[in-house]
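Here we show just some of the chains, and they stay where they sit in the whole.
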Amino acid sequence: TDVSILTPYISSIPTNEMAQSFKAEGEKRGWNVTIIDTRNDFGQLASRIEDTVNAKASAIVLISTDPAQVQDQVALAHKAGIPVISLDGAKNADVAVNVTSNNFDLGVQLSEELIKSIGGKGNIVKFYHSAHPGVHQRELGLDEVLKKYPDVKIIADHFVKVPGPVDDGRIAMENILRQHGDAIDGVWAAFDDPGIGAELATESEKPDSKLVIMGIDGNAQAVDMIKSCTHYKATLRQDFPKMATVGAEQLEKILAGGKADKDELYVPAVTVTPESLGVTCN
Amino acid sequence: MTGLARQYGTLIALIVIIVAFSIASPGAFGTASNLINITQQMALLAIVAIGATMVMAVGEFDLSTAALVSFGGIFIVFLFKLGVPTPLACLIVLAAAGCFGAVSGYIVAKFEVLSFIATLAAGTIIGGVTFWLSDGATLFGDIPAGFRDLARGHALGIPTLTWWLIGVAIVVWLLLDKVEFGRRLYAIGGNREASRLAGVRIVPNTMVAFILCAMLAALVGMLLTGRIGSASPTGGGGYLLSAYAAVFLGMTAFREGEANVPGTLVGAGIIAVIGNGLTILGVSTFLQDIITGAIILAAVLVRRIGKGA
Amino acid sequence: MLLEIRALEKRFSGARALAGADLAVEAGSVHGLLGENGAGKSTLIKSLSGLVSPDAGEIRIDGKAEIITSVRHAEDLGFRFIHQELSLVPHFTAVENAFVGRPYPKRGLFVDRAAMRAKVAATARDIAPDLPLDIPVGRMTTGQKQLVEIIRALMNEPARLVVMDEPTASLSDGEARRLHQAVRALAARGVAVIFISHRLDEVLDICDRYTVLRNGATTGTGAIADVNRADLVRLMSGHEEIRGGRAAPVAGGKPVLEVRDLPFGRRGSKVSLSVREGEIVGLYGLVGAGRSSFMKVLWGSRTSEGGTVFIDGASMRSGDIGARIAAGGAYVPEDRRGEGLITARSIAENLAITNLKSVRSSSGLPLTSRSGLAARTADIKQQLSIKMGSPWAHPLTLSGGNQQKLLFGRWFGGKIRLLILDEPSRGVDVGAKEEIHAIVRRLASEGVAVLMTTSDMDELLALSNRVLVLANGEFTSELSGDELSPQRIVAAAFHHPEQKESLA
């Protein structure tokens, strides 16, 4: 059984974790799993799906991609009888199942958490990357929450450049700190990488600042920072290995001739905080 | 034998690669339908590369092509969201891209600024405009099916995208090889000062090359949007280096040191075939990169080794 | 014998460049190496510099057979070269160029620029006292570049043999004479010199011995004292020299080129001149006098403020080359490779680029036809008797004289009213030079006005009806008829403009 994992974002930590976990799960089941990455390029992603269909693979796993972004190719696979499942993507008529944490909900959760920790009012800095549809959903979550808190203001925002999001976030935060300094109460990072950059910047530029940084993904470096009682106070860890496991189970059913349990399965996210890691900071 | 290798080394490399993959995977790679599909997969890259070929023919470089691909994709969806009908929207996008190209070409030709830095700056500006049009987000929806069909489906058993490639390749090949305009471009690229002294007008000719290159890049942006049904503000990023790889591979293919359309097609073909073949063989991305790099090196070295002093 | 070359052979993908060349050079002598374009002179000396490895034959140095493998090897043997193609780094100044590939004077780890400059300046004092040493050579004139090459070759003390491949091709009489003195001084110190030149009079003047090559083989060698010009020409070409006389201008021709109050020269003095139908006007001056710059202003490739240029009464906008071509202007630039030929394109395209309309497949469509290109090439080839193979070959495969003819030929087919020639026969052999002169005379007799500049006094005298002399960017005199003698011309060229205020 040949299973192809296709994604444009293999070097991002969550995508990679899902891909590697899925590969391990698949190999446990005796599948031959190949990972194909297209370096942020959707045109190429479309081509690679076509190739995989032509190679008559047994199944396709799309990771971190909204199937609508490559709709025709997904439909092509579906028509060719090759099941497509999506991890951290979106529901789609031609996709058997999408296993995900709801990105919009993640954004809402993060925003609530951050705003709570700064006391319901104050200034926040936003790091975002709207070019990625999933990450963009989190931003929409923030917008939704902000409607409830008129006293919370975004005083600076930064579109994070990839590749190199950590250093880009760091340089941006250094500069934002120079302009706004102590006026910053919180940093909202749509994913952990720029949050890590923001923490590094704060450490070296304004170590005694009271600002709070929160992000999404459960990136190991971010978790480490949370454990070390830095400004980084929380990250929402999507349970990527779990998503991969659920995905593999679903795919196993489909390959055995069955059907997926539902067209969308949610794997809840876990909040990582100093408390949850068993450390007390003051 | 070595003479042949020197003359047509890169073309031979392409053929060798195709034969090798066909033997390795006769059922999947070596089928007519897959080979036809490769032409569709290479189409967008090849069209960008053909545009770049014109700019390289005048001896310049356009680093803003990738930004223009993204721009084309985002701007057309932006116009669709405003309710502009398909034909008009396409014209507006092409005209806007043409304006960007005209400005780059004018700056490069008139002020003799190095095209590398001028078009890099132009690309940054165009990228900013693209982000601003889209708010940095991937745009979905509101794309008319009629527009999408320009980049989907088949006609006479050949994918529509392949038809686009055929059309563009023929037109630009005629322009460069048969029409007076092409003679002037190659003359400027060959020796700018000599051409100027012989009465060739540098500025307008260079500008037209940049304009056409920009329009083709924007066209690819639109076709890409049609193909995948969405537009990302960074969607064209992947086309820059590989398009130039195709042109440079092509420069070693037929006429030594001159960018030319048939060569560019061979170059784009090599890149597309390697990607397709290795995926079909189930080679992982990391290894694919290593093999792709090695094959490209081998393709350009074929001509060189044994050339002697 | 310092150097003996015996029966050297070399083929380049089929073509024979050397077919049994012999050459023997003694220490302390100046040896003239002669031959038509393509005879194999440059190839012969490139085998001495390790750039070409001969297929057969031997090279003996001090009687010992030696295989020269690289440029370094040749340098270690004490050989210095001035190659025919100018080989300078454009961004570098004269001083920096002089040291490329040579050991640099150093202070500690670092290059000692002051010592470099002092060393170059010492050599330059004798050869070219006016040469600017601190500007990039890319901004120098061809003649000045040539002087840099010469300084570079002469600067190094331990030389045993200096080979000069056409060192005087773009020098005018003044500089050439200084070079001649330097060459004789080298010989007096016991250094051997191989001197390649197409200017036979200078060879007769300064060389002790000669060797003539024809089709890659040696056809004669001996002492200069035993031969005259006619003998040399016979050895080179196998037939007698043909020399045409100066043509008389067309009687009552109307002015074609008229220049009024054109500001020129560093002090902006105004120039007016006119050239009539059938007239050949020669422009003379020392290296860097501004001859090429002046022609470029006339041609519109350099812009100027004020003044007017008329062709057949029509005023030409500054910088508008197209208008000049439309009015029947034609221009042959000085630097064949840099400004003349589009070396990457075929001969046919080089001949058509000035007039693409003439090779259209049908007059209404801007399509270039291959047969049109071939026909135009065949036509020009026949008119100018160009020795060439396929029209699709690249121009650099032709000999220098034939390359030069391409630059004339590309203006054929349209009407020519004004011909501007900058060094029309640089590096061209005697025979081809005569053919080019014949072309110029023929055009003039058909009513074309010709404005020409050349560094070669023979050529100037052979063609011009009238001579204008430029010194330091200013026109210092105008000579015609009986006034046309080398002495008067050179004297005017050395004149300083300050003393000649009234003439401009």
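Labels for the chains are A, B and C, by order of writing; each one numbers its residues from 1.
Here is the rule we go by: a contact is a pair of C-beta atoms (placed from the backbone, for glycine too) under 8 Å apart; a residue touches a chain by one contact, two chains touch by 3 or more.
Given the structure is predicted, the values throughout are model-derived calculations rather than measurements.
Colleague: In the whole complex, which copy numbers belong to the chains shown here?
Modeller: Taking all copies into account, the full complex has the composition A x1, B x2, C x1.
The definition used in the following text is that only the chains that are shown with their structure count from here on.
Colleague: Which chain's mean C-alpha position is nearest the mean C-alpha position of the whole protein set?
Modeller: B
Colleague: Across all chain pairs, which one has the most C-beta contacts?
Modeller: So the pair of chains linked by the most contacts is A-B.
Colleague: Just give me the whole-number Å value for how far the CA centre of subunit A lies from that of subunit B.
Modeller: 33
Colleague: For the complex, give me every residue of subunit C touching subunit B.
Modeller: That would be residues 53, 299, 301, 321-322, 325, 331, 333, 338-345, 349, 352-354, 356, 360, 366-368, 410 of subunit C.
Colleague: Please output the residues of subunit A touching subunit B within their complex, sorted ascending.
Modeller: Touch residues, subunit A against subunit B: 2, 4, 10, 32, 34-48, 50-52, 54-56, 66, 68-73, 128-133, 136, 159.
Colleague: So in the complex, the part of subunit B that touches subunit A is made up of which residues?
Modeller: Interface residues on the subunit B side: 25, 28, 31, 33-34, 37, 40-41, 44-45, 131, 135-138, 140, 152, 224, 227-230, 232-235, 237-239, 272, 275-276, 279-285, 288.
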